[in-house]
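Here the structure comes first, spelled out in structure tokens, and everything after it is commentary.
All protein chains but one are shown in place.
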């Protein structure tokens, strides 16, 4: 099916009737996903937004429940899961939502807060027509123009979008867009990422044997231990919990945390299993490229390149992957 | 940057680095190395003489290197650091705050005529203020008026706005802050062993990210480094959200200049930080 | 925050134990009257007051903050209030630079015998803050939207 670009505003208005629509926009100079105000035009020229769409499902500070102490203690869970649509999300970010789904929804424990939001979210992905210099999603096994995890996949063919529904949520969207859709339209060829990275399943296997390798000492040195890479990364999902109490009442909240902070793994009594930068950088790269693979068969890095772009010390995960690829293992 | 002079300086840097590594005066040298992208350089830690040739010197060498010496406070051998004007002031800053020993460092002075960084525009110390060896000829400094005019221009303009306008501006900026603490971790004046913001038991700073918490963090950091800031602009460069942090921290420097006489940090052997001393003749505006 | 009509400004004053707190007690002894809005926090010396407490007070919902200590020169601890003077000269300008109304943060030197000055200062500051209205700058949402009801 096809949708004319000119009808895009109308299409989004239909959706925003009963759901908040998040679109890529620039707020105060920072490009991120923000609630669409209903008229402003959608700017899809930018490949990736600076801040990932992760804070729609996993906000930086999320109130979990409030309590009130009096005669008896009264606890109230805070549930606010409005119906939401995210439009204009790129395949790499859709993959990262897929990764977060695996963590929060699969295996034994289902995170109710995440599940509630994920249930009410419809993902409308728009394929990339060109790539940034830091994009390397095709080296990570993704296609810049196809997002298997999305509800609706749209590809820009010049003046129309080719629209396909992948899930029944997607079919409902197609239903709602019925008057605007036309037949036909052919999916355009996927663009080529300029940045080629030697990523392969062997890399994660190789990494799992490189825990004591001297490479970590050298790679981790420029790191200054800030949380920029983890907070702009679409797949980082670590959080910390704390409470905001006011004598007899207050709220419990969870907020983003970063494994790069020096006190992230500091335990009671002061012991810290990852005291130095070496351990922390090693942990982050291993988690992205090896640990996650062992548990969920897919790497936790979607190849969006945001961390390489924003890192103050100009560290670059792609250079690291190439470095690991070249490293011949003595006992391999 | 006229290229011939800089290319000659780069060659001289590599040659000096190789010699220093070979005769063992330094354990390793911190400099700038290439990255995958042509317009970005990254800190490079050259330990073996043959690695000296990976050191580069071009207009993209913008990372400050001085604070890396904090990771190796007790080295067996001296640490070689390439220092531009701002890095040398950062070294002075760390030495005056008793965080590193000057004898542990071997400073390779790199006269710098400005990099791809907005802060280089009004730079008042292009030549390193302290070094053990200087690579190439010192460059010509900015004229006194240009540097001092540029120094607080942004702040003076901002002060013209009304209080509410100023509050709205800062409120919007701090709404953007994602509390990644990159500004704290890159700043040579922020050298505490355990930052106040990480001490939840004491409860200075909450971990939740709302406007008030970010404002308190922003102002507290401005107050903590206010009288020791060396105006290197790294906090603004590293902020992923592009907050104008220098506009906040340099406000206190401007006040100190107005109230206590001209004051520049990290240039010579430090006059005690303004908040660390008192003077009976200070203005008394509290009646 | 109660309804706009009978809103009462909430002012916190960090007072040094040897001078201003004694002055306040003397004002009490002489039964001098001043508004109820000012709450005193007793600290050994005005140099104990960390400028971060001022930010904390505004963040947690105070409308006005004061730091009171001995006159420079007769601090019980000799040089305490010289540091106070410097710290708050700079912090006051930083707050104004960020949009806080200058009258919301004030520092005063009130000695142990100046009971009248203590009462007049409290009355005057309360009047100034009441005229400025509730402070919403720097304040956590928790207070702006009237606490837990709106969770």
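For clarity, chains are labelled A, B and C in written order, and residue numbers in each chain start from 1.
One rule holds in what follows: a residue touches a chain if its C-beta (ideal position, glycine included) is under 8 Å from a C-beta of that chain, and two chains touch if they have at least 3 such contacts.
Just so it is clear, contacts and distances are computed from a predicted model.
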Complex member absent from the view - protein name from UniProt, among "Sarcosine oxidase subunit beta", "Dihydroorotate dehydrogenase B (NAD(+)), electron transfer subunit", "Heterodisulfide reductase subunit A" or "Branched-chain amino acid ABC transporter permease": "Heterodisulfide reductase subunit A"
Contacts of the hidden chain among displayed chains: A, B, C
Chain B residues touching the omitted chain (full complex): 73-74, 97-99, 191-196, 199, 201-204, 224, 272-273, 275-277
Absent chain, residues of chain A that touch it: 69-70, 246-248, 270, 275-276
Touch list for chain C against the chain that is not drawn: 8, 10, 12, 17, 21-22, 24-25, 27-29, 31-36, 39-45, 47-51, 53, 56-57, 60-62, 76-80, 83, 87, 119, 143
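Here, only the chains that are shown with their structure count from here on.
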Distance-to-centre winner among chains (Cα means, whole assembly as reference): B
Distance between chain centroids, defined by C-alpha means - chain B, chain C (Å): 36
Centre-of-Cα separation between chain C and chain A, whole angstrom: 46
Residues of chain C engaged with two or more neighbouring chains: none
Multi-partner residues of chain A (each touching 2 or more other chains): 244
Residues of chain C touching chain B in the complex: 51-52, 55-56, 59, 72, 79, 82-83, 85-91, 93-101, 106-109, 137-141
For the chain B and chain C complex, residues of the former touching the latter: 158-159, 163-168, 170-171, 196, 204, 210-213, 215-216, 219-220, 222-223, 226-227, 248, 251-252, 255-256, 259, 274-275, 278-280, 282-287
Chain A-touching residues of chain B, taken from the complex the two chains share: 35-37, 40-43, 45, 63, 67-68, 71, 172-173, 175-176, 178-182, 184-186, 194, 198, 200, 206-210, 234, 237-238, 240-242
